[in-house]
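The structure under discussion appears below in the form of C-alpha cells.
What you see is the complex with one protein chain gone and the rest in place.
So, chain A:
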Amino acid sequence: MKKTILLSILLSVLTGYVFAQKRMEGTVLSASDEQPLAGAVVSVKDKQSGTVCDENGKFSLTVPDTAATLVISYIGYLTRQVKASRSGPLTIALEPNPSELSEVVVSTGYQQIPAERATGSFAFADNKLLSRRVSPDVLTRISDVVPGVIFNKGRSSALRIRGQSTIFAQADPLIVIDNFPYEGDINSINPNDIESITVLKDAAAASIWGARAGNGVIVITTKKGSFKKPVQLSFNSNVTLGASPDLYYQPLMSGAEYAGIETSLFKTGYFKADETSVNKVALSPVVELLIKNRDGQLSDSELTSQIAALSAHDFRRDLSRYVYRRSVNQQYALSLSSGTEHQKLLVSLGHDRNLNPLVGNAYQRTSLHVNNTLQLLENRLRITAGLYYSNSSQDNNGTDRFMLNNNLIYPYARLADEAGKPLALPRDVRSSVISQASAQGLLPWEYVPLDELELADNRSTLTDYRLNADVSYRVGQALTFQGLYQYGVENNSSRNMQSRQSYFARDFVNRFTQVNADGSLTRNLPYGDILDQGESAALSHSARLQGSYAKSWKQHHRIDAIAGSEIRSRARKANSTRHYGYNDDYASFIPVDYVRQFPNYINGFNSVIPNMDSFSETFDRFVSFYGNAAYSFKNRYTLSASGRLDKSNLFGVATNQKGVPLFSVGSSWEISQEKFYQWKAMPYLRVRATAGYNGNIDKTVSAYTTARSGYTDIESGLPYAQIVNPPNPKLRWEKIRMINVGVDFANINRRLSGSVEYFSKKGIDLIGSAQVPPSVGVSTFRGNNAATKGSGFDLVLNSQNITGVFQWDTHLLVSHAKDQVSHYDIKATSLAYTQGGDNMSSGALPMEGRPLMAVYAYRFEGLDPEKGNPVGFLNGAPSQAYSSILSTTKPEDLVYYGPARPTLFGSVRNQFSYRGFSLSAMLNFRAGYYFRRNSIRYGLNSGLASQHGDYGMRWQKPGDETRTNVPSVPQTGLTARDNFYLFSQALVQKADHIRLKDVQLSYDFTRRQLGKLPLRSLQLYAYGDNLGVIWKAAKTSLDPDYAYAVYVPPRTLSIGLRADF
C-alpha cells in the first residue's frame, strides 16, 4: 500500500509540472460557530472531479488549472464558490441556509450521517437537551424528549422503542456506547460525559446492528473535545432533594380493624394451627393476649383495653420516622478540554453521592473519562485512545419489609417506644420459645429491627472500565480504513457481613444448637458472623475492521459506503461463597460440616447446614459482517441499502444455522428542491421510506435437549442434572420486518418544523413460551411459535412562537404504537389471562388477536344485597358459583378492556427565555390503556395477609351494595371468590392521564455581570421533577402508572450551577 501512496504522490507531482495542475487544500467551516463541516462537498465547477471533507472539515483536491472555480456545498448551508487562483490553505466559511433545518449528525455506531441524508428513522437528543434534566443516570434523560421511546414506569419491563415485537426474548433495546454494544450496568455511566444520544427506530437505521436490533438501538456518544480550542475547564454541580415517600398512598387496613379480624378468627380456632405448630411459629401480640385470656390469665376487660392500646398505633408512622427519609442526591462534574491543530484532549471527572429514601441505602459513583485524538501525516492518520472508568457502590442496609412468619407484619407494629428506644417484634419464633431458649443458655432470639439497621453491612460495588483504540487511515481522497478495538471489564463484588449480633446469625446458630442431656449446649453451627460474598468479572473484547468510501462527482453524485467485519466476545465468571463463624477482626472463619444432618432446636427435625457456594462461567460470542451504502443525486434523491450477517455461539444450533442474514433498503426525496415545487409556505419538504429486517436473539433456548448439570442430590449425595430445554430441532432466530414512511418539513424561517412518520412492524418466527399440555413433561416450552404485528406513528412539531428578546418555543411529541399477537397457538385458562399481562405479572400471556399485554376481566354484576357476595356471570345468568365461573368462562368470553401499556403517548415542552432567564416546563401524557388496581384478598384469614384498606369499605349490611363494590368478609375462605373479585370488572380502570413531568428554570449571567471573575460563563439552574398527575381519566386516588406501588416516586427539587473557566 505504501508503494501505491508513493506512486500517487509522485504522479501528482509529475502531472502538476506537465499540465499546470494545482493542488488545493483547505478547511470548510460553519460561519456561525466556526465548527468544521465534515462531509461538505468540494468540487470543481463544470468538471467531474470533487471530494468530501473529512471529520475536521479538511479537504485536498487537484484542480486542472488556476482559472478553475471550486464549488463548496453542504446541506443546510448556502453554497459558495471560490477561485482556484488563491494560494495557500483556504479557510472557507459557509453561511447557514436560513430556509433549511439546522444540521444534525446522527450516529449509528458505525458511521456519522447528516440527518438530511438519512433515509431511516432516527431520533436525536443533543447535549443541551440531555442536560435539561437532572438525574444520576443517562437513559431517563431521553424520556419524553425523543419520539417513539417510552419508559413504562412502574412496570416490569421499562424502556420500549415503538412498542414491543418480541414475546419472551430480550425486549430491551440494544445500547451502544462509543461504537460498541454495552452490556454492563448502564447506571455506571456518568450522564455529564454524554455528548449526544441517537435512537435508531426503524429497519434502515438499525439494521446495521443486525440480529440484535429488533428492539431498536440507543447509540450513546461520549464527549470528545475539539481541535483548535484553548484550554477550557467546565464545572457542573447540583444537589437534588426528594420528598419523603408518602406511605399513605395505598389504602391500608387500620390497626383496630386488623386486631378485630384477629379476635374473630381466634374464636373460630384459626390460630390453633400456628399455636400448636411443630415449628413454634411467632404470633402477633393480639393473638398472644387472646391466648392468655382463653387460658384464664387475663380478664376480659384487661384484654379489651390492652388490645385497644396496642392497635391504636399506626406502623406507617414508625416507618416514616425511622425507615424512610428525604433523599439527597449530589452530583459533581469537572471537565478539562484542550485542542491544538493535531491533537484534542478531554479529561472529565464525575462524582455522585446519593442518599436513598430508605434509611441505610446509599449510592456513590466516581467516574473518569479520558479521550485523546491525534492527527498525523497531513491528517490522513487519526489515532484516538479513550479510557472510561467508573466505580460505584450501593449500600443495601435498609429494609421496609418487616415480616411475621413470612407474612406482612401487623399494621399496629411498633419499631420504637415513645422515648425512641428500639423495640422487638415477633418474627419467626414464638416468645415462649425465646424465653425457654434463653433459660437454656442459647443466644438471645429477639428481633429488634432498628438494631438490625445499625448492624447491617451489605455493600455491592461495581468497577467498570473500557479502553478504546480507534485508528483510521485515509487512502487517497475517498477511501478510509478504520480499525477499532475495545477492551472492557466489569467487576462486581458484593459483601454482606451479617454480624454475630444480627438476628440472622443468632437465629441461624440457635436453630443448629443441640441441648444435651446434661444441659450443656452443642453448637453445630459455629457462633460468629456470617459472611456472604459474591464476585463476578466480565471481560469483553470487541474488534472491528471497516472500510469506508465517500466520493462525489459531477457535483450531483455522491456515494457513501461502509463495509466491515466485527468480532466480539464476552466471558463472565462469577462465584459466591458463604462463611460461617467468621471473625471480622482476624479475617478468620470456622469450617462447618455440610454433609451431616443436625437436629433443629425447635422441631427436632434433621437438616444440613446450607452451603451457599457457587460458581458459574458463561460466554457470548459473535462474528458479524456488514455493509451499508447510500447514493445521493443532487442532494435531492437518496437511496440506501444495508445488510448484515451475524453468527453466534447460540447453544446447540448447528453452525450452518447459527447465522442470520438481515438487510434493509431505503430512499428519500427532497421534493422542495424540484422545479415544480411551488408551495411557498413550506420551503422544505422531504419524504422518505424504508423497509427491512432486524433480528432478535433468545439465548435461553436450544434446538437440542440441554440439561444443567453440577447439582448434588441433598439426600443421596449423587450428582444429578436437570433438563432446561426440551428438544426442538426446528428452532430459528426471531426476525422483525419493519416499514417506515416519513415526511420532514419546515416553513419559512423554520418557525414551524417537524416530521411525521408512520411505521408497521411484523414479528416473524417469534419465540413463544407455549403452555404445552403438561403430559409433555415440561411446564413451559419455548419455540418459534408466535407472530406479532404492530403499527403506529411518531409526530414531532417544533414551533418558535415568539422570537426576539423574549422567546417562546414549543416542542410537541406524539407517538402511537400498538401491537397485536397475530399468531399464537396456545390457549390458557381464563384465570391465567386475567392474571397475566398487566402490571402485576412479570410476563405476557398472549392471546391471538389481542395486544401482547392486555387487560381482561370477569364480568361483574355488583354485590348481592343479601350477603354482600360478588356476583359474576355464568351461562347467561348472574351467578355466585365462583369456581365454576373461573373454570368454565372461556378466554374469549372475558371482558376485554384494551392494552395494558400506553399506546398513545408524548409530551409538550414549552420553553420561554428572556435575556439570561430560561424557563421550560414539560407535560407528558399517556393514553389508550387500562390498569387493574388492587383490593382486599380475604384469603383464608379474612384479609389478614392482604391488609388492603378496601376492607374498611367492605359490604357489611344490606344496602351497602349501592355504595361499594368491596365484597363482605366470607364465612369460609374461598380462593375462587377472591380470584373472581380481584380479576373482575370491579377493579379495572382507564389509565389515561397527563402529568406535569418537570420544570426547569435557569439563568445565564452575561459577560458584564461576571465582571472580573475568571469565568467564561456561569449558569444557575433549578429543576423540579415528578411534579404530579394533573389529569386522569379514572376517578381514583391512585397514580395509574403506579397502581401497585407502595408509594409513587416522590417529588424532587434540584438546584445547581454550571461554570466554564
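The criterion applied here is as follows: a contact is a pair of C-beta atoms (placed from the backbone, for glycine too) under 8 Å apart; a residue touches a chain by one contact, two chains touch by 3 or more; residues count from 1.
Keep this in mind: contacts and distances are computed from a predicted model.
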| item | value |
| --- | --- |
| Omitted chain (choose from "Anti-sigma-W factor RsiW", "RagB/SusD family nutrient uptake outer membrane protein", "Twin-arginine translocation pathway signal protein" or "Alpha-L-glutamate ligase-like protein") - UniProt protein name | "RagB/SusD family nutrient uptake outer membrane protein" |
| Hidden-chain contact residue, picked from the options A:L129, A:L298, A:L336 or A:I567 | A:I567 |
| Among A:K699, A:R751, A:R963 or A:R1007, residue touching the chain not depicted | A:K699 |
| Identified contact with the non-displayed chain, of A:S277, A:S460, A:N491 or A:T577 | A:S277 |
| Option touching the unshown chain, where A:A828, A:V895 or A:V969 are the choices | A:A828 |
| Among A:A721, A:I748, A:I802 or A:I1030, residue touching the chain not depicted | A:A721 |
| Hidden partner interface residues of chain A, rising order | 4, 268-270, 272-274, 276-278, 475, 479, 481, 545, 547, 549, 563-565, 567, 569, 599, 603-606, 616-621, 623, 625, 647-652, 655, 658, 699, 702, 704-711, 713, 715-716, 718-724, 726-728, 771-779, 781, 826-832, 882-884, 886-887, 940-941, 972-973, 975-976, 979 |
